[in-house]
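For this view, one protein chain was removed and the others were kept in their places.
Note that the chains take the letters A and B in the order they are written out, and that residue 1 is the start of every chain.
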Amino acid sequence: MRGHLAPHRFPEKTRRVQSPNTRSTLLMAPALMWLTALMVVPCGLILALGFFRRGLYGGIEYTFTLENFALIVDPLYAGIFLTSARIAGLATLIAVVIGYAAAYAIAAAPRHRQPLLLFLAVLPFWSNYLIRTYAWIVLLNREGLITQGLRMLGYEGEPPSMLYTEGAVITGLVYNYLPFVILACYAPLARLNPELAEASRDLGASAFTTFRRVILPMTVPGIAAGAVFVFVLSIGNFITPALLGGGRFQMMGNLIYAQFLTANDWPFGAAISMVLIAIMMGLLTIQAIAAEKGAGERREGTDG
Amino acid sequence: MTALLSIDGVTRRFGAVTAVDRLSLEIVENEFFALLGASGSGKTTLLRMLAGFETPDAGAIRLDGADISRMPPNRRPVNLMFQSYALFPHMTVEGNIAYGLEMEHLPRSEIGARVGEIMEITELSPMAKRKPDQLSGGQRQRVALARALVKRPRLLLLDEPLGALDKKLRAAMQLELKRLQHEVGITFIVVTHDQEEALVMADRVAILKDGRLLQCGTPHEVYEHPANRFAADFIGVMNFIEEGGRTLAIRPERIHLFPDRADRTVEGRVTARAYHGLDLQLHVATPLSPKPLLVRLTANAADRRPVAEGDTVTLGWNEADTRQFND
Partner (left out) sequence: MADRSPATRRSLTVVLFAVFAFLYIPIATLVALSFNEGGLPTAWTGFSVKWYGALMANRDILSAALNTLIVAMISTAIAVVLGTLLALGIETRRRKGRALEALVFAPMIIPDIVLAIALLSFFSLLKVPMGLHTIILSHVVFNLAFVSAVVRARLKSFDWSVTEASADLGASALTTFRRVTLPLILPAVIAGALLAFTLSVDEFIIAFFTAGAGRASTTLPMQIFAMIRFGVTPEINALATLVMIVSVTALTLSQRLNKGVIAP
C-alpha cells in the first residue's frame, strides 16, 4: 500500500520551487507591458509635445520652446482657466454639500437598508454620461419640461432661458458627479464609531455641536479626495460645457479638444493637458498631506 | 533503527533573520513527534521546509534516505494539516477529501473507497455533502486531518492542529489524535506552542528556540531532566534559586510542607493562595530568591496541613529533585 512512496520512485529531477516574486512578475508582465505601451509612453509623449513648437501648417516642429506654457498665462487663456476653475469650484462645492447631506442621511438609515440606498444613489453614475447630460437638455430647453411645468402653474411670460447658461453647466456637472460624491462621503461616515457621537452628547454637547466638533472633522479628510476628483473631472470636462453651455463656456477640456481637433495646435493642447494633470496631482498631494496630518492628530487624540 | 526523516544541519534565513539555524533532527517511523517552541522559534519555518513551501539555504532534508529539500510540495509524500485548516470552501467535505487522491489519478472506485473509509474513521460520513462553512470548528479540523491522511503520506505534518479549538474540545482531541495515529500507522510531526499538548500527545518532543534545537527527548526526559534553564522554564512551571554562582531549579510539586522528610528546608511566609480544585498553589516568600517560590500541594496534602495567607511555613524538598544549571 505504500509501494508508490518507496524511495526509488522519487522523481529523478527535482525542480526548484519557483520564488513567489518571479512568478508574480510573470503574472503582472502582460498587463504592465500593455499599460506601459498604451499609457506611460503616450503620456510621456504628451509631456514632450508640450515643449515643442507648433508647425506652420499645424504639424509639430521639433524645436524646444516654453512658448506653450507662456501662452497659458496669457490673459486670454488665463481668463478661460479662471472661468473654468470658478465653474468647477462651484459645482464641486454644491455637489459636496448635497452629497454629504445625502450620505449622512443614508448612514443614519437602518443598517439593513443602507446597501440598497447606496446602490440606488450610485446607480445613475453608471449610466451613460452623454445620456445623463442630454436629459438636462430635455428639461432645460426653452420648450422643455421645466417651461411646461411653469406654464401649467399659470406662467405666461417669455420662456426662461435656462439652457446654455453657466447655471446649466453647473447643474449638469453636479448631476453627473453627485453619485460619486455620495459614495466618497458615505465611506468615512459609515466607518465612524457611533459611540464617539454618543460620548460627545454624554459630555454635554448639542446635536449640532457634536456634528461640528466631532463628526465633521473626522469625516472631512476622506471626502477631500472625492472633492479633488470632482473638481479635476469638472475643470477638464468638455461634454457638459459643449452640450449644456452651448459652446459659450469653455472649460480646460474644451480647449484641449479644440487644440487637437480644430485649431490643430497639438503642442499647446499637450501643455494644457499637463497643467490639468499638474492641478490634479497638486490637489491630491495637498489632500494627502492634510489627511496624514489629521490622522496623526486623531491618533494623538485617542492616546491622550 | 534507521531514521524515516533526517534533518541535517538545515538553515533558513529571511533577510537578516535566521529563522532556522543549523538544525539537525532524526525522526523514526511511526513516531508521534512534537516541535515545541514559542512564536519566532522557527518551528513553523521548519515545518514549511518539510512540506516544501520553503527551501533550506543550507543543509539537507532526507526522507527514506533521499534528499527532498528541493522537491516541490506537490511531489512530496508528505502532507500538511494547516493551522487554518485551509479547506476548499467551494467543495463539499467529500470533495475536499477526494482532491488529493484525484491528483494521483487513481481510479474512481478506489478514490470512493478510500474517502469512505477515512470518513468512517474520522466520523465524518454524515457530513459528506456539506460545505466547510456548514461545519463546526471540531468537524472542520477532522476534515483537514482526513484530507491529509487519506493520501497515506510517509509523514503527516500538523501545524498547531488544536489551536483553533476551545479548551474542552482540545483535551478530547489530544487523545483522539493519538488514537488516530495508532490506527493509521503514519508518522506525525506536530508543531505547537503549548507544552502541555506536546507532553500529552508526543512520543518525543523537540524544544526550539531562536531557530536552534535546545533539547530533544521523551516527555518524561524533557520534563524531569531539562537540558538548560530555558527548557526548564519553558516546560511546565519551575522555581529558580540563585546560589553561589549557580542556578538550582525545582518543580513546585516537588516542594512540600513536611520538613522532617526533606534534606533541604527553608522558612517563608505565604503571600498568596490559589485553590484549583485538584491542587492548592501557594506563593511563599523566602530569602532564597527575590520572587516568591511557587508550591503546589495536592488536595490531599492541603487537607492534612491547612494553610492561610500570611502564615509562616517551613518548606522542604530533596536535593535529588533539584536541577542545577551553570548558565
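Convention: contacts are C-beta pairs under 8 Å (C-beta built on N, C-alpha and C of every residue); 3 or more make two chains touch, one makes a residue touch a chain.
None of the values given here were measured: they were computed from a predicted structure.
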Candidate in contact with the missing chain, chosen from B:L87, B:L162, B:A202 or B:L257: B:L87
Candidate in contact with the missing chain, chosen from A:F51, A:F81, A:Y164 or A:Y257: A:Y257
Contact residue for the chain not shown (choose from B:K43, B:R114 or B:K151): B:K151
Selected from A:A78, A:L130 or A:L216 as touching the chain missing from the view: A:L130
Contacts of chain B with the absent chain, listed as residue ranges: 51-53, 72-75, 78-80, 82-84, 86-90, 99-100, 103-104, 147-148, 151
Touching residues (missing chain, whole complex) on chain A: 18, 20-21, 23-32, 34-35, 38-43, 45-46, 49, 98, 101-102, 104-109, 115, 117-124, 126-139, 141, 143-145, 148, 175, 178-179, 182-183, 186-187, 190, 192, 194, 197-198, 201, 207, 229, 232-233, 236, 238-239, 242-243, 253, 256-257, 260, 266, 269-270, 273, 276-277, 280
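Please note the rule applied: only the chains that are shown with their structure count from here on.
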Between chain A and chain B, centroid-to-centroid distance (C-alpha), Å: 56
